[in-house]
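Part of the complex only, each chain left as placed.
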Amino acid sequence: GFAHLDQHRAIRCGFPEVVFGQGKTPEQVVQIVRRLAERNDRVLVTRVAAEMAQVVLEQIPEMAYHAVPRLLILNRSPDTPKRPGIVVATGGTADIPVAEEAAMTAELMDQQVVRLYDVGVAGLHRLLGHLEVLQRARVIVVVAGMEGALASVVGGLVSAPVIAVPTSVGYGANFQGLSALLTMLNSCATGVSVVNIDNGFGAGYLAGLINRLGDPA
Amino acid sequence: GFAHLDQHRAIRCGFPEVVFGQGKTPEQVVQIVRRLAERNDRVLVTRVAAEMAQVVLEQIPEMAYHAVPRLLILNRSPDTPKRPGIVVATGGTADIPVAEEAAMTAELMDQQVVRLYDVGVAGLHRLLGHLEVLQRARVIVVVAGMEGALASVVGGLVSAPVIAVPTSVGYGANFQGLSALLTMLNSCATGVSVVNIDNGFGAGYLAGLINRLGDPA
């Protein structure tokens, strides 16, 4: 049967359960986290507004809230060595919340993350100043809004896989991130794939999966 | 009254009449060109298919047909000195027809055009190898399909006005040029404006207008 799939999930994935906080009540989140915490050392809740965080933290004080990426994290085994290889880059400062969601997700998977923020293509020298860091990476997450051109430029500079995250940063013909999304899907650089608009969690998780692939076992 | 506007057009604009060839019959084009040729030294017909060109050339042998940009040109005063200042760049080779439409339109306005073709962002060194040419330009036309990121990158490297032309080159989520169009409209580089998808003529014409602005008179 298939009933055994779920209970082995943490074993297979090496990752705690993740909760999508948006659209849940604080009470629901508390209840779900408590249940997951019975079997997991780590629990991650994404898209948590500050007000929800406050309620949850009163109930489960061992969690930590990170306001910028709006993450609630339970981590009972934080002092593990991190595996290097991941770079998270952003086009602008307004993309940082999504980038931090990606970076902290990967870090919770015991990955080491180098952050290159505000290196968008309108000032190319900022990006090119970090060329070596980019070319040493094993997997790169590119987070960009507005026209999202950063993914193509980075993809053309490196041969590592690039995970592109369009953000909803912008206005007008940006159409809440559609512009950056289409840009990234049409990238003429090779090695680029795309996740949903503002989906930092998905990109960080995938980066973690990929970076672990080289593990001896 | 307003009736004088039209007859003075060539005087005001320094440019011959332009005919939009698409959707007209060869006979209509012949007739319109003949009428315009009575008062103009130069007539430009855009979006002319090869079959139409053949019919028109039989009737008006002094015209020349340019197959790549699909332009029919009558030019009785071709040996004028050209004013330098315009660069036309493309992301790929498939963008060349649109770029040539822009370049030859500007040349017919007595502008000198430097062509930088196939310098798309997925191979940044190709573009950066021409940095000086770009930074010396007075106005730059950037023609790109797929994700259209070239306009942002060029816009960030120069302080000249950049006229961005999205092309319909691509497939899938390109949506016949929508992707490049949105990219260019959302450019975070300053000094970039956009014309319609595949509108090389409009970009070349505008580049000509802008480059002439510095004329002593």
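Just so it is clear, A and B label the chains in written order, and each chain counts residues from 1 on its own.
The rule is short, and it goes like this: contacts are C-beta pairs under 8 Å (C-beta built on N, C-alpha and C of every residue); 3 or more make two chains touch, one makes a residue touch a chain.
Every value quoted in this text rests on a predicted model; they were computed, and no experiment measured them.
**Q** Could you work out how many identical chains the complete complex has, if 2 are displayed?
**A** The complex in this structure file totals 8 copies.
Simple rule for what comes next: only the chains that are shown with their structure count from here on.
**Q** So the centre of each chain is just the mean of its C-alpha atoms; given that, what is the distance between chain A and chain B in Å?
**A** 42
**Q** What does chain B use to touch chain A in their complex?
**A** 91-92, 120-124, 146-149, 152-153, 155-157, 170, 172-175, 178-180, 182-190
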